[in-house]
Structure formats: C-alpha cells, structure tokens
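All protein chains but one are shown at their positions in the complex.
This part shows chain A:
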Amino acid sequence: GPDSDGGSEELVLTPAQLIRSLEQAWLNEKFAPELLESKPEIIECVVEQLDHMEANLKRAKREDLKVSVHRMEIERIRYVLSSYLRCRLVKIEKFFPHVLEKEKSRTEGEPSILSPEEFAFAKEYMANTETYLKNVALKHMPPNLQKVSLLKSVPKPNLDSFVFLRVLERQENILVEPETDEQREYTIDLEEGSQHLIRYKTIAPLVASGAVQLI
C-alpha cells in the first residue's frame, strides 16, 4: 500500500498505523471532558489517504466485490474522521470562551489545542454570539449591566468527571488527589494493559502523551 508522509518531524506511518492513530485520537476526544490537542498531521494524512483510495476506486474495473469492500473501508474511515472533527467542534462551541482563553495564553513551546481553522471558527462563533446578545438584550439594559463576561458565565469543562482508560505504557507513582476532606492523597502504579475508572484530571497529561487510551 502507499506510504503516507506525515509532517516534517513525524515518522512515516503505514496506512494501518495511520488509521489506528486516527481511531485513538477519536476515542480520546470522544471520552475526554475537555478539548484535546489538535492533531493536524493525522487529519492531513487521513484526508490524503481517502483521496488516494477514491482515486484508486475510480480507476478500478467494476469487479463488484473488491470495489464494495474498498468503498466500505472509505466510508468507515470517513465516518471516524467526521465524527472526530464533529466532536471537537461540539466542544469548541460548548466551551468557546475558555478554549479561546487557553489558546491565547498558550506559551511558545506548548502544543496547540486548536488548529488555525478551528481557531478562526471559535473566534467567529464568539463574535457572533457576543454581537447577538448585545443587540438583542444587553444594549437595552441599564448602563452598568451592559457588559457580561462570557468567560465567567459559560461553564467550564468538568475535569473531575470519571473516565475509563486502558494503560498503554506502564506508569509509576501517579498522584491521586483526595476528593473529600476525609481522604488523603495517595499514589498508584498503572500496569501496562490494565483498565481503570479514574478522574480525568488525574491522568490528563497521560492522555496527551499517549501513555493511556480512553475507552
């Protein structure tokens, strides 16, 4: 099969590995309460892959079985990609002031949670909503009530929600913070291949690094 070239620093992935990365990113995004890092390299490669497969299909003769199987594969991949991007858009719209704030206060080396296109979309969504609320309600209110902080009014993602995960790389001494005043903090080790139900906040960095997979 064709090899897809990733971004400049990425390893060259086989199509099967690429699709697996897409599925991993998709599941993580689906189950994480907050918007995760954007993965432009994966998206770009998958799109290239889909275009390639479509082009192959057009050239193929109408040997029904092979064509059907390939078309099904294209449909499946396209579904996962669309679902992944939709999931991100839903989170961007749901948490728009926080997402924009996080991106604005990002330091140089930190990876971005928004692709440039998503950033533009988020900004437009915010401007659109602010303008609407101002014109329909706020400008008719008494002067001292005309401003509202969307950052304070729109709820933040709940990082304390529980998630299921499978451990991909062994982790030691993960600090678990207490939930109630009676509990104390303790550390746990995560064995490779084990599955856990745990608060997202505790393992958020492990999702980003790929050490665990949300399921």
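By our rule, contacts are C-beta pairs under 8 Å (C-beta built on N, C-alpha and C of every residue); 3 or more make two chains touch, one makes a residue touch a chain; residues count from 1.
Quick note on the criterion: contacts and distances are computed from a predicted model.
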item: Complex member absent from the view - protein name from UniProt, among "Hydroxymethylglutaryl-CoA lyase, mitochondrial", "Sequence-specific DNA binding transcription factor", "DNA replication complex GINS protein PSF1" or "60S ribosomal protein L21-1"; value: "DNA replication complex GINS protein PSF1"
item: Contact partner of the left-out chain, one of A:Val12, A:Met72 or A:Leu151; value: A:Met72
item: Contact residue for the chain not shown (choose from A:Asn56, A:Ser83 or A:Ser209); value: A:Ser83
item: Listed residues A:Ala16, A:Val136 or A:Leu197, member touching the removed chain; value: A:Val136
item: Identified contact with the non-displayed chain, of A:Asn56, A:Asn128 or A:Ser209; value: A:Asn128
item: Touch residues of chain A, complete complex, unshown partner; value: 43, 47, 50-51, 68, 71-72, 75-76, 78-79, 81-83, 85-86, 89, 93, 117-118, 120-121, 124-125, 128-129, 132-133, 135-137, 141-142, 145, 148, 153
